[in-house]
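Only one protein chain is missing; all other protein chains are in place.
Chain nomenclature is as follows: A and B, assigned in order of appearance, with residue numbering initiated at 1 for each chain independently.
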Amino acid sequence: MAGFLVRRLVGRGVLVVLAGSLAYLLAAGVLDPRAEFEGRAPRPPEAVVEARLSALNLSDRVPLASRYRIWARGVLHGDFGRTQEGEPVNAELWRRLGVSLRLSVPGSVIGSVLGVLLGAYAAVRRGQGADRVITAGSYLLLAVPVFVLAALLQMAAATANDAMGVRVFAWVGESTPGEPGAFRGLVDQARHLVLPTATIALAQFALYCRYQRGLMLDVLHADFVRTARARGLRRRRALLRHGLRTALIPMITYFSYASGLLVLSGVFTEKIFGRHGLGEWLVDSITRGDVNAVAAIECAAACAVLPAGLVSDVLSGLLDPRLRAGAAA
Amino acid sequence: MTVLRVTDLEVGYAGGARAVRGVSVTVGAGEVLGIVGESGAGKTALALAVMGLLPGGATVAGSVRLHDEELVGRSDAELSRVRGKDLAMVFQEPALTPVHTVGDQIAETVRVHCGVTRAAARARAAELLDLVGIPGAARRARAYPHEFSGGMRQRVMIAMAIANEPSVILADEPTAALDVTVQARVLDVLRAAKEAVGAAIVLITHDLGVIAGFADRVMVMRGGKVVETGPVEQIYREPRAAYTAGLLRSIPRIGGADAPRPRPERPVVLRVDGLVRHHPVLKGTLVRRRAGTVRAVDGIGFDVREGETLALVGESGCGKTTALMEILRLSRPQEGRVVVLGQDTASLNAARRKALRRDVQVVFQDPAASLNPRMRVAGIVAEPLTTHGVPASLIKGRVGELLEQVGLKTEHARRYPHELSGGQRQRVGIARALALEPRILLLDEPVAALDGSAQAAVIALLEGLRERLGLTYLFVAHDLAVVHRIADRVAVMHMGRIVEIGPVGDLYRAPAHPYTRALLDAVPVPDPLLERGRRRVLLRGDTPDPMTPVRGCRFRSRCPRYPMLPAADGRLCEEQDPSPGRETDRLVACHHPLVTIGAE
Partner (left out) sequence: MRTRRGAAGAVLLVLVFLLAFAGPLVSPWGWDETDFTAFRQEPSARHWLGTTQSGRDVFALTLRGARRSLAIGLLAAVLSTGVAAVIGTAAGFAGGALDRALMWGADLLLVLPPFLVVALLAPGGAWPMLVPVLAAFMWMLTAKVVRAMTRSLREREYVLAARFLGVSGPRVIVRHVSPRLASLLAVDASLTVGVAIIAEGGLSYLGLGVRPPDVSLGTLVAEGHGAAATWPAGAAAGLLVLIVLAVNLLGDGLRDVLDPLRDGR
């Protein structure tokens, strides 16, 4: 088992290194940081711009290969360089990673759990009212892009605030500036989390709900569920203990695939709700032409895929005895 | 005393099909009722209706009374208290939940009906596993279903069925998915389980041989209706209905003393020497790694003369189909030699290989899978002709001719495979194989997927074609009765090797290898008196894992003879791999054969 994990780790590691390098080369080759500096008012002299770009390893007059070498050497020492403003990328990366995860983890967990439960429930009630409502809801949600969904939620919240006369919902930034007291501050932060979390949760919910419904329909008439009922289990119990438990196994792959993308999943949500996470940073950096920041975000995102894959392997092994035996043999 | 009484039962499926039409039957305490019928007779629908487990959309009318309590129309909750407790069922597919241990699933059956502690239920599970003959029951209870063979899983299903000592067990084709050797063991277990708890059994099957030795009374069904019911002896000796008589006639039987015929001196058209095919085994779905090697075919040799039929027989997994496929590839085997019509397949180039394909054709087991579902019959039969450049003007006439040859009508040419019955589909498969006028036909279980009467008709067709067209058959089968009827010579395979080969009459009359003997003994005889009076030698255990290499004789672990041998003789089996010896018409790979070969 250990050997198998190590081999898998190495294989994926190579993939991540390649992906990171590719991202740097793409970013450095396509983006134009010089334009950003030259566009400043007052326009700095040519020599100053060049000196600044060289110091940041951004000058397009240096060959791409040598810029890549400098960057890669830095990355090997755990240093992603500096942003255009001269701030270290690392510190900003960690800070923003925290912001992104605080937003996307609760949203994804709520969305996927709800999706799995309601998807399974809809499958069991196939063709009945509950199934129709859930299926129609997930269909509609899937057709609504995140940026539209967020706008709709904002509109609904604004209407609710007006109707109640109190600002129950707040959504700009992570907190209201100048909110006094530790406890009030915490409540305020939670208040700001509601809408963006709901946005992420709803989007995830629709996806998982449809997957799980399909998987559950497949086991609904499985022979082993019939066997369980023939032994005297009621339909509900046979479906929960034998059907759902088995239908969950393929979901692991979806979970891990989605959690690998967790880091960047919040691009729209962050942008719209003004939360300064990785996704927002990525969009801004691309617009600004900030090569080092873009490359660092890409590396973080690619790295996130690595543990996600491993977790998926381990979880599948835990949930599915057939794989466990395969790994141990 | 009657425990189960079914009165005027009607079952309709969503879509309007009436699966069961007015069936009435009673089952007495401790009695065994056999229900026979071909597919579509409504046997399974009847069983599911009694259990209350019909799929959604099905309608039930009539009455099912268990101990005078009505079951039809009761809620799921009420029925759940009866199912598995007083009324149990064993299905054709031993389907256990893959993610729970076998012991847990048996224990669950116990606990769901009586409030015993978890530990007590576990202990009872181990006890039940022991009762159904699973060695090391306490340890094996912690195993998962996929670690069990099909026969063992079916025994687990029986253990679950008797867990709460029910008064009736419904067994729906419990052995149809199993090999004959395993079938005999599972039936024995079912019989023992019945004795242990005193339950009545309703045994549903299409196999009249299985019922003959097992049932007290027999009910024959057709198209959802009862054809006749009666004591087993009467049904077999003097069936009242013509349908039953027809069913009985269509069963291929072993028997009838055929005089040993000398092997005709004709040219050899197919010769196989030391053929080897090993598969790497990859495990894991995410990352596939080589976990070992299956020695599917491990050095086999035989020859087939023109106009002769050689049958390859053995349990599933013995390598008989793999051997067939290796010959069909017409290219260099991993080891050994295949010579077809005098040409060594290793030396063929692409053009000669394609030319040789005209002479060597194949008929597959499952006619539904071997015909492209999106092509019409005419297109399917014409494909070999177009492939080998027959002019388009001749094709239509030839297709009509071929369909007629296999007993189909010209209007069948326009149909799609799914619009045909199983027997008709197999005829299309045969027509396709005959299109290029081959000299050798390789048949992979050509009748195994067919019902009794269709089976008899297809065998008759194959016999007729062999006479008329002078074909040579290599016939892979597991059904020894079918083989007895069609084959001239038989090769018995076990774990990738041929253990015995010889003329069909000699081999069936006096099997030399203990495995051949066991295979023959396991075939049920469709005659209640004979079947009950038979003394049989059954094999111990299941087929060993084909991945673990065995030193000495591969059959040793199952051999009924080996434990009885004196130590000195037994050592030979442990140390030396027996080989079939030098080439004659009758060969056996056993150190201690049951009859001496070559003395005559």
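General remarks:
Keep in mind that, in the parts below, contacts are C-beta pairs under 8 Å (C-beta built on N, C-alpha and C of every residue); 3 or more make two chains touch, one makes a residue touch a chain.
From a predicted model like this one, the values you see are computed outputs, not experimental measurements.
When you scan B:A346, B:A369 or B:A460 for touch with the missing chain, the hit is B:A369.
Summarising the interface, chain B meets the missing chain with residues 325, 328, 353-354, 357-358, 361-362, 364-366, 368-374, 383-384, 387-388, 429, 432, 436. Counting the whole complex, the residues of chain A in touch with the unshown chain are 15-16, 18-19, 22-23, 26-27, 30-31, 127, 139-140, 142-148, 151, 155, 218, 261, 264, 267-268, 271-272, 282-283, 286-287, 294, 297-298, 301-302, 305.
The rule is short, and it goes like this: only the chains that are shown with their structure count from here on.
Centre-to-centre, using mean CA coordinates, chain A is 52 Å away from chain B. By the touch criterion given at the top, residues 51, 53, 55, 76-77, 80-85, 88-89, 91, 93, 95-101, 105, 108-109, 112-113, 144, 146-147, 157, 160, 163-164, 283-287, 289, 291-292 of chain B touch chain A in their complex.
By the touch criterion given at the top, residues 4, 7-8, 221-235, 241-242, 245-246, 249, 312-313, 316, 319-323, 325-327, 329 of chain A touch chain B in their complex.
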